[in-house]
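Have a look at this one before I ask anything.
A single protein chain has been removed from this complex, and every other one stays in its place.
Note that the chains are named A and B in the order they appear, and that numbering of residues resets to 1 at the start of each chain.
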Amino acid sequence: MTAMTKTATDKRKTAAVPDYHEQVVELGRETVGQVRCAEPFMVAEKVNVHYGDNHAIRDVTLEIGKKEVVALIGPSGCGKSTFLRCLNRMNDSIESARVSGNITLDGTDIYSKEQDPVALRARVGMVFQKPNPFPKSIYDNVAYGPRIHGLAGDRAELDTIVHSSLERAGLLKEVKDRLDEPGTSLSGGQQQRLCIARTIAVNPEVILMDEPCSALDPIATARIEDLMDELCEDYAIVIVTHSMQQAARVSRRVAYFHLGYLVEVDDTDKVFTNPQHKLTEDYITGRIG
Amino acid sequence: MQSTTLILLLGLLAVGAFYFGRDRSLSLVGGPGKGRALHSLPGYYGYFVAIWVVLPALALLFVWILLEPKVVAALVVDGLPESYRSISAGELNLLVNNIRNLASGDVVSVAVDNDLRRAAALFNDYSGMSRVLLTVLVISLATLGGVLAWRNIRPELRARNRVEAVIRWGLIAASSIAVLTTIGIVMSVLFEALRFFQMVPWSEFLFGTTWSPQTAIRADQVGSSGSFGAVPLFAGTLLITAIAMSVSVPIGLMTAIYLAEYATSRVRGIAKPLLEILAGIPTVVYGFFAALTVAPWVRRVGESAGFEVASESALAAGLVMGIMIIPLVSSLADDAINAVPTSIRDGALGLGSTRSETMTKVIFPAALPGIVGGILLAVSRAIGETMIVVMAAGLAANLTANPFDAVTTVTVQIVTLLVGDQEFDSAKTLAAFALGLMLFVVTLCLNIIGIYVVRKYREQYD
Partner (left out) sequence: MGAKRTRERTTLQKVEAGLKRRRRKELIFKLSGEIATGVGILFLVLFFAILLNKGSSAFQQTYLQLDIEFSAEVIAPGGQLDLQYADFDGIVRAALQKELPEISGRSERRELYRLASVGAAYQVHDVIAENPGLLGTTQSIWVPASADVDMLVKGNIDAAVDEALRTLSDQQIDWINRLDEAGRLDLKFNSALFSNGDSREPELAGIKGAMMGSFFMLAVTIALSFPIGVAAAIYLEEFAPRNSWSDLVEVNINNLAAVPSIVFGLLGLAVFINWMALPRSAPLVGGLVLTLLTLPVIIIASRAAIKAVPPSIRQAALGLGASKTQVVFHHVLPLAMPGMLTGAIIGMSRALGESAPLLMIGMIAFVVDVPGSFTDPSTALPVQIYLWADSPERAFAERTSAAIIVLLAFLLLMNLAAVIIRRRMERKW
């Protein structure tokens, strides 16, 4: 290193970050643990994502089973959200993003030319970090998906879909009498459950959740976590979370991402009690923030 | 001495005063090294003295310049022979103008007689006297202020606070100019408009359907009263505005949507500056284009389709005005669309909406208040637009909804009534101010509602 000519910031960059970088490479780029699962439903093979010059996801291979909750954890900027957004092609709308590799859903390639991202997103729903109800009534929020996809033949059928979705999201009791009020009038936790109801109204096969509880208080978080327990009976769920406790509570498998690499995947108990990789261990013991 | 020279001289005095003040403050505490014994930095004592030199003198100067013409005119009129005493205010005004012109050697509109010549000489005498007096007064006031301030300097004088207080008052004065402008606009159009309504009842103005303001020169001529029913003007303005909006709103909106949602950053990087150029083209240039290119084209196309088209059709002016407003609509709509949080857009896309569904079913309804506010501002702009209609719309006050006919607008009539030779106090001239009042009130309402709606809308997502 030509330390004499580098500025202080340069030094910090070269000193701190690549330390881990080197460690990943040093400790082997092969993912530790079990990337495969018994009944694979969604399969990512050697996925790479570039944002312009930034190589955000590197050679990630991961299988997600049917009716399985997989938690993606890792420090900020490790690529877990980016990977999640690859699974329903939300990265398409980012101009500089390039995705390579292979992702299949139930055997069909979701990045193939014939695959319409619109149809894909009907099968792979998404819940976002911040509750984002549309500035419409509660009813219209839930009915939005069925309407655009033409899932309901008539008004009665639509009513049924809306009610059952709200019911499943555990929200029906609270909002039954005010379906015409704007979705934004609900509390934060209710809004997030409304967004979940909105997602399941389309009857997807996989639900992606991007830190769904990071903007919520502990009580609302607990309710969402309970909800996930129920939903995993019907759907495969992939959840990105910052909270290791949450990952431990809701997921069956945990994937640890670091600097775009998938470092370790395994059953949740195993990762939290006996991590195989040094970096995973550092992360769960709190040495990497 | 010219007032500009006087102002320059005051500037020089101020510079001198600054150094005197600074040096005195330092010498009071015993030299340049002892500055810490002063309450403020020595420079502030300099500014303190300089302000006292300049401000009172400048105030006197401006009051003098404002009042001088009136005082001199009154003195000159007093000096005129008895025969001139009885003439009306309007004639007196004209007379004073002529005296002034004669005095400065300009062209005079009446025969020059001895009275007038004497008055002009008197005028020159008084003006010269006033100038000398002003110079003496201003310089002595500056000196007086400077000396008093200089003697007032003591180490414990809070010079910085004094100077800063003056600066602050200066800033307040600057910011109230905007308010004064509005008051000035209201006063100037209101007073003249009220005088107009004394001659022509406001009900005739607001509801009359005939507009022909060409009041006859001689009172005994037929039709000397003129006709001031402004309904055809309002209708013409609305017709052209409606045409303009029906061009600019869809195109502007779709442009904003395309640039916000579909265009790659490269396309955006090219298209946005180009639209800004469109917005920066002066209206007189649009007017030229409307009159020389678009109007004949509209006429040709219309006639080949079997319509009877006036050579100055409302359609041509409206079309060009619409194109002019496209950038305004698209930039306001762009602001409104961009104010909708991306999380909402992502939510819609995540549910499997196409981009157009996201836009029309989620983002557009959410942005609607902002867009409506923007459109109100655009309407206000179209109503007040002058040059395009002056050049491309006619003077014929037709009450029609046919876009192929010639119509006239409020702004066109204001220009026609006020350009060229005008007699003050005639109903014709004052009518322009009544129209101006209407224009101001209507655009004011549109602007205030538009600004309010846009602001409220922005706050919603902040």
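Convention: a residue touches a chain if its C-beta (ideal position, glycine included) is under 8 Å from a C-beta of that chain, and two chains touch if they have at least 3 such contacts.
Remember, predicted model here, so these are calculated numbers, not experimental data.
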Full-complex contact with the absent chain, from B:37, B:112, B:148 or B:171: B:171
Residue touching the undisplayed chain, where the options are B:126, B:289 or B:404: B:289
Which of B:124, B:143, B:188 or B:210 contacts the chain that the document leaves out: B:188
Touch with the omitted chain, as defined above, among B:244, B:348, B:406 or B:432: B:432
Missing-chain contacts mapped onto chain A: 116, 118-119, 122-123, 148-151, 202-203, 205, 234
Chain B residues touching the omitted chain (full complex): 66, 69, 160, 164, 167-168, 170-172, 174-179, 181-182, 184-185, 187-189, 191-192, 250-255, 257-259, 261-263, 271, 274-275, 277-278, 280-285, 287-289, 291-293, 323, 326-327, 330, 352, 354-357, 359-360, 377, 380-381, 383-387, 390-391, 411, 414-415, 418-419, 424, 432-433, 436, 439-440, 443-444, 447-448, 450-451
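Here, only the chains that are shown with their structure count from here on.
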Chain A-facing residues of chain B, complex: 264-265, 341, 343-344, 346-354, 357, 361-362, 365-366
Touching residues (chain side chain A, partner chain B) in the complex: 88, 90, 93, 95, 118-122, 125-126, 128-130, 132-136, 144-145, 148-149, 195, 198-199, 202
